[in-house]
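This is the structure I have questions about; it appears just below.
Entry: chain A
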Amino acid sequence: MRDKVLISRRAFTAGVALLGLGGNGARAQGFAGLGITAEGFSPVIPGKTFAFPEDHGPHPDYRIEWWYVTANLADTTGVAYGAQWTLFRLASRPGAQQEGWANQQIWMGHAAVTRADTHRYSEAFARGGIGQAGVDPKPFRAWIDAWEMRGSDRTRDHTIAPLELTASGADFSYALRLDTDRALVLQGDAGYSKKSERGQASYYFSQPYFKATGSIAIDDKPVEVTGQAWMDREWSTQPLASDQTGWDWFSLHLSSGEKLMLFRLRQTDGNNYASGSWILSDGKTEQIASADIDMVPKTLTDLAGRKIPVGWQISIPRLALSIESVALNTKSWMGTSFPYWEGPISFKGSHAGVGYLEMTGY
Partner candidate 1 sequence: MTRIIWILAVLLSHWRRHPMQLATLLIGLISATALWSGVQALNQQARDSYDRAAATFGGARTAMLVGRNGATFPQQLFVDLRRAGWPVSPVVEGRIQIGGRSLRLLGIEPVTLPAEVGNAPTIGRTGLQSFVTPPGEMLVAPETLSDLDLTEGTAPSASDGTLLPPLRVQAQLVPGVLVVDIGIAQRLLKMPDQLSRLLVGKAKGKRVPLENVVGDRLQLVEPDAESDLERLTDSFHLNLTAFGLLSFVVGLFIVNSAIGLAFEQRLPMLRTLRACGVSARMLNVVLVVELVSLALVAGVIGLICGYLIAASLLPDVAASLRGLYGAQIPGQLTLKGEWWIAGIVISIVGALAAATTSLAKAIRLPVLATAQPYAWQQAQHRWLIFQSALALAVLAAAAGILWYGDSLISGFAVLAALLLGAALGLPAIVEVVLSFSQRSAHRAVAVWFWADARQQLSGLSLALMALLLALAVNVGVSTMVETFSRTFSGWLDGRLAADVYLIASDDTQATEIKAWLRQRPEVEAMLPSGRAETQIGGEPIEILGLSDHATYRDHWPLLQSTANAWIRLRPGDTGLISEQLARRLKLAIGDRIEVPAPGGNWTLEVVGIYADYGNPKGQIAVNIDALTRRFPAIPQTRLALRVAPAAAPALISSLQSKFGLDGRNLVDQATLKAESTRIFNRTFAVTAALNTFTLGVAGVALLTSLLTLGNSRLPQLAPLWAIGITRRRLAAIELLKTMSVALITTLLALPLGLLVAWCLIAVVNVKAFGWRLPFHIFPLQLLELVGVAMAAALLAALIPVLKLARMQPANLVKIFADER
Partner candidate 2 sequence: MATGKPIVLSVRNLTKTYRSAGEQIVVLRGVNLSIAAGERVALTGESGSGKSTLLHLIAGLDAPDGGEIRLADTSVSDLTDAGRAALRRDRLGLVFQQFNLIPSLDVEDNLVFQSRIAGRHDSAWHAELVERLGLGGLLKRYPDQLSGGQQQRVAIGRALAAKPLLLLADEPTGNLDEATADDVLALARDLVARTGCGFLMVTHSTRLAATLDRRIHLHAGLVA
């Protein structure tokens, strides 16, 4: 662990990087600070009633928030691709939203495409209040610079589909159309997702049923792709405990039609806090407790001076599940302002399928 960094999934990356909590050494403290001084922001408490389309839009009373899409795709010849589109929001301080440049929101976007032989990524930053980045709940639109996730008047609130998703970097671009007729899935306890035994939590719902079609261009060579995509929506104020150092997060599409979300928060004491949801094809979910989850790193690879576990052995005896995952491209390194590993994976064993893995804090 080179950086003594506490990051939660995804957006904390943005938070830490943007809010000046960066710099080795300073980060851990900074994040710890983030955990303590949540004063003025709204707390995450169980029993929230979700309302759409409002909850598709931003929740500036909460410190951090993200709109997160990953897609497992393949072209007509069967070559596998992965695509990632993320928009993070971070409030630099609580209080009523300020106009113009004085607005306290900072936005960050990450986009990436992955193929077995290459991984391309890009990032973007923007300040709120002027229109360079933002999210409108209806008609749904999330954007930063030229990257966009846009709904239309056909987009329904309870499915958040269909959507058009675009992003581009210096050496890649993609445009995907996401559609499904299945409803959103609330994670955790009716959307209340615990992140530790000490009360850290977030609001969390997903759309794991997207069918994706579109095109991906790498070095200006476009290919048509189809596949499945998964959207995560999450917001929180104090999502991590101060001793949690990083994160291993799976979103898995089983070929049998079920979906599985699993995460593991690593703690400085060597213990982990894990959690998951087993999502049936009819949308019913089953929470998986920490004690039931066994996630073991199997294959390590050296990336950017770190040892990254790109292959995993996962077993959940209660579900009679025992799989081994491999990365499509072990070099799916996001060398962004705050670096992490994120890329498409496939797995087999008791179950088979594809999915996405995100690992931070290594």
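Just so we're on the same page, contacts are C-beta pairs under 8 Å (C-beta built on N, C-alpha and C of every residue); 3 or more make two chains touch, one makes a residue touch a chain; residues count from 1.
How these were chosen: all candidates are chains of the complex that A comes from, given by their letters.
Not measured: the values here are computed from a predicted model.
Peer 1: So which of these touches chain A in the complex, 1 or 2?
Peer 2: The single touching candidate among 1 or 2 is 1.
Peer 1: Quick check on the complex: what are the chain A residues that touch candidate 1?
Peer 2: Per the touch definition, chain A meets candidate 1 at residues 17-23, 26, 92-93, 100-102, 104, 106, 122, 124-127, 130-132, 143, 145-146, 168-170, 173.
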